[in-house]
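Every protein chain except one is present and positioned as in the full complex.
Letters A and B name the chains as they come in the text, with residue numbers starting at 1 for each one.
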């Protein structure tokens, strides 16, 4: 049983949509700290970790840790029905998940059936990243749009001086590069030259939720003598008080 | 034979489009009072009655009552070709229906073939309504959008204190309610608590033509001991000088 008042409905909807970009169903975990969700996309290539602290909500009452598996698409549709000035309340009550919008003379109730959603992987990934690249969400989106002209896969490559997105196919070759510099759009923290190939489709889905003006952080890991396998990409950004961390498996050349 | 000058082309097009939302073909009746149309949708679930008084037209000359059956979709496309400043004339001449747009140096003529359209039902429905609900077109559209999230049917329910739209399906339950009140969005005139279920698709088509800021009137009828059958819904609104009255058959539970 819980009752939560959502004040920043717009950001909350953007968070739900950023989850929806990767998975159609998911299990939200409500506990004393706040709301969390961990989900893997059906083909197990990408994973999303989401959390929002309870301080982001003006009312957050919960009597026990509760898992609520729901259809995220329907949840997003309901959130799109919010009107300016409405008060929004989420409740779990008698095994049903309720969303209410309360206006001056109006009261709207949406009840969503809960569903069984398999839990995501239990433990977090521990990766030593060799290159961290920060830029605005819009900058990365534009680089990927450049690469999209020729193909479904992109190479992300960082060295001490530059960050590059490259793609190649029958349609041609694309290279989109930013240099380090005092007024540069990118910020680099690179120990070793690092590169890996990823699915452009997944990468687009992952970064779609990041506002163009918000910071996005790419963490790339180079193979090491101890672990010569290519490393997953970790992408981090915030939406309002919501914190996102996505993992994306690299494309193995034989794919 | 008739010749009619349409001054408010925009409203006239909106009226034709509101008819088109329900039927693709129709028979306009031109007589000494003005223009009328009565048409039933092909599945006989809904009916539209339209009329516009001849005073709405700066020139309205007619020598005998004339029926003009036409493809409403083509008529609407022609009306969309009007340009600001054009004079628009509708003529029936030698068995052909003509629409002219006359500008400064330009003259455009559109002729539409007339077609046989079966007449609508002869007599009007006589129903004793037990609940009349008035609100803005936009308010009703929003309530139906809420319900659209879960399903194809909606329950409209009015009592002395409130008006509700409800829907229910595997996808969940929705209830969207307005209370009576001094600053309420709804105006209620209810003799008896009244409710019935209707097709959301038809209801959307019917109210689509009503401007968001214009008044829309719902007339709901409760079954009576003398006539225990569920009653059709009657929806009324105006578009400029055009008067609309739609009837929609209730959904029978066994559907």
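By definition in this document, a contact is a pair of C-beta atoms (placed from the backbone, for glycine too) under 8 Å apart; a residue touches a chain by one contact, two chains touch by 3 or more.
Small disclaimer: the values here were computed from a predicted structure and weren't measured.
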* Of B:59, B:81 or B:229, the residue in touch with the unshown chain -> B:81
* Contact residue for the chain not shown (choose from A:73, A:185 or A:243) -> A:185
* On subunit A, residues whose C-beta touches the chain left out of the figure -> 142, 145-146, 149, 170-181, 183-186
* To do: For subunit B, enumerate the residues touching the unshown chain of the complex.
  => 71, 74, 77-78, 81, 83, 104-113
